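Excluded from the complex is one protein chain; the other protein chains are retained at their positions.
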Amino acid sequence: MSTTHPAHVDSSKYYIPHGSPWPILGSVALFCIMAGAVSYLNDWAGAWAFIPGALLLFGMFFGWFSTVIDESQHGVYNQEVDRSFRMGMIWFIFSEVMFFAAFFGALFYARRLAVPWLGGEGTKVINGLLLWRNYAPGWPTNGPGHVGGLSNGTFSVIPPFGLPAINTLILLTSGLTVTIAHHALRTGKRNVLKIFLALTFLLGFTFVSLQVHEYGEAYRELGLRLSTGIYGSTFFMLTGFHGLHVTIGAIMLTVIWLRTLRGHFTPTHHFAFEAVAWYWHFVDVVWLGLFIFVYWM
Amino acid sequence: MKTRKMKIHSRLLTAAASGLAPALFAPAAHAAWTLNLTPGIDQVSRDIYGLHMLAFWWSVGIAAVVFGFMIYSMVRFRHSKGAVPDTGLTHSTRVEVIWTTIPVLILISMAIPAARVLVETADTAGAQMSIRVTGYQWRWTYEYVGTPVKFVSSLDRRSDAARQLDSGIDPFSVPNYLLSVDHPLVVPAGVKVRVLVTGGDVIHSWWVPALGIKKDAIPGYVNEAWFDVDTDKLGTYRGQCAELCGRDHGFMPIVVQVVSKADFEKWLAQQEADLKKAPATAATTVTTALAAAPALDAAPAAPATAN
Partner (left out) sequence: MANIEHAPAAMSGYDAHAGHDAHAGHDEHADHGKPHGFWGRWMTSTNHKDIGTMYLVFSCTMFFIGGSFAMLIRAELFKPGLQFLDPALFNVLTTNHALIMIFGAVMPSFVGLANWMVPMQVGAPDMALPRMNNFSFWLLPFAFTLLIGSIFVPGGGMAGGWTLYPPLSVQTGYALPMAIFAIHLMGASSIMGAINVIVTIMNMRAPGMSLIRMPLFVWTWLITAFLLIAVMPVLAGAVTMLLTDHFFGTSFFNAAGGGDPVMFQHIFWFFGHPEVYIMILPAFGIVSEIIPTFSRKPLFGYDAMVYATASIAFLSFIVWAHHMFTVGLPVASETFFMFSTMLIAIPTGVKVFNWSATLYKGSISYEPPMLWAIAFLIMFSIGGFSGLMLALAPADFQYQDTYFVVAHFHYVLVPGAIFGIIGGVYYWLPKWTGHMYNMTLAKWHFWLSTVFVNVLFFPQHFLGLAGMPRRIPDYSTQFADWNMVSSLGGFAFGASQILFPIIIWQCVHGGVRATDRVWEGARGLEWELPSPAPYHSWTEAPAYSILEHGAPMHETHG
């Protein structure tokens, strides 16, 4: 593997790794995962292929990142390489933003256009008269067909100023703690760094568990489910994907924390830390959008 | 004119009696192939045609100039003929400005009429009757809003037999192969008719080139379009479903029979009478076909018969 100790490389040159097995293993892993998912969704042979895939994927990440960390620790990466990593991370986060944009777009389209049109508002008077008589458009809604929800087709939503508000505070705080940690890293206060980094991912995991709890209530009591019309669809897809990202972010924070315990990162040279911090701020911002447009308004 | 009207009229009655339309519309043989868009049979379709030709001739003109210039340069400045490159010729703000502004003007000359026609096509106001068109996999249903008259219109038997894999039937032996139906839509000329298009299962698109109408049939939503056929354009006009809707997307044609207002009213009366007489025949097929679709009584716009 590329763990051939490249310590002797002169870092005046842009480091070009040679052969790495991780990408192809990653592809195989993803393929197995998807094969498993397909076979599960199609009721073929269950999701068994998922397991080796997931394991392989985990191994791939572990191997790939330890290779990179190892190289980084041996000072193989010069400023230019570091800059490549930063740019790469920024553009990756941009792509994530666009992914969420698709779902926010769906939310706004449904609320502002589709639902009113179904109710015969605006240019679509005929809809109300011809297809969906006595449907009063509004939000939240599970549509003129009252799709999903409780047995009587109704459902209620999660009040914004309960758990969601608390979760907002949690995430905002975690954004603060990670910034403090970053500052501590730059000023060489290792202990502050360790403590606040730990706080950050602990807050992250707390957020996730509260979300899980909230989902439980939504499903059991409120009749708010993934299948509860357009509201349920947008609600769970948006918060769900966000929750997934928080989980990933929190795991990455944990990894970074373990690395700080190992004494990695210097006040000047800590791309991995910054990358994770950026990612964390990104999930933070997405949540604000969710809190305002999904829960609150 | 009078005799022609009579013929159509008598045909329609028989058509109504025996639901066997295609046999009657057979003398139409095969439309000869054409190269260009149809000007159509009402104002909107003619305006669209005008727009189409405007854009076409602009394109031809621009192509002539641009390609002409390219070909001139390619011939005139051949290396093999010892042409020496004028390597100093690298940019000129003046020409950039010129070939930015000229296209702008050309585009404006198209944008204005286009916007006009667009507004015209959207203006369903003042429609004298409404027809509800619903697309199903793979047939159309037509309902004359405000009357009990509604029927299913699907590919006629002869085309359907011929279109099967190795049916052994030569398509050329079938009149209007794939473009004829069992029950054509009958509409009056000289009346502003509004079509309310919707889909029963997946998205279809109701397209009659001669009317300049193509409206997608979206399940759960209704789209509006309108036409007002010139009174001298009586006849049969054909179209097809224009949105991929599955296996038999290619086999759900649209046939519109344009008749005079008087003939139309007779036809409509005849239809209602038939429905009363034999609710079993046409009606049942319709009700099954429309099982998915809500009833119509609340729909607006009085039928032509009312005025």
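Every chain is named by a letter (A and B) in the order it is written, and numbering of its residues begins at 1.
Operating definition for what follows: a residue touches a chain if its C-beta (ideal position, glycine included) is under 8 Å from a C-beta of that chain, and two chains touch if they have at least 3 such contacts.
Since the model is a prediction, treat every value here as computed from it, not as a measurement.
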> Of the residues listed, A:Ala54, A:Leu129, A:Val147 or A:Val285, which one is in contact with the missing chain?
Replying inline: A:Val147
> Hey, which of B:Val133, B:Leu185, B:Ile213 or B:Leu268 is the one touching the hidden chain?
Replying inline: B:Ile213
>> One chain isn't shown here. Among B:Gln128, B:Ser154, B:Asn176 or B:Thr236, which residue touches it?
In response: B:Asn176
>> What does the interface between chain A and the hidden chain look like in terms of residue numbers?
In response: 1-2, 4, 6, 8-10, 13-14, 16-24, 26-28, 30-31, 34, 37-38, 41-42, 44, 64, 80, 83-85, 87-88, 91-92, 94-96, 98-99, 101-103, 105-106, 109-110, 113-115, 117-118, 122-123, 131, 141-145, 147-148, 226-227, 229-234, 236-237
> Residues on chain B that touch the omitted chain in the whole complex?
Replying inline: 30-38, 44, 47-48, 51-52, 55-56, 59, 62-63, 66-67, 69-70, 73-74, 77-80, 83-92, 95-96, 99-100, 103-104, 107, 110-111, 114-115, 117-122, 162-167, 169-172, 176-179, 201-203, 205, 207, 209, 212-216, 218-221, 223-224, 239-251
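The rule is short, and it goes like this: only the chains that are shown with their structure count from here on.
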> Taking each chain's centre as the mean of its CA atoms, how far is chain A from chain B in angstrom?
Replying inline: 48
> Residues of chain A touching chain B in their complex?
Replying inline: 117-118, 124, 126-127, 129-133
> In the complex formed with chain A, which residues of chain B make contact?
Replying inline: 132, 196, 198, 220-222, 224, 294, 296, 298-300
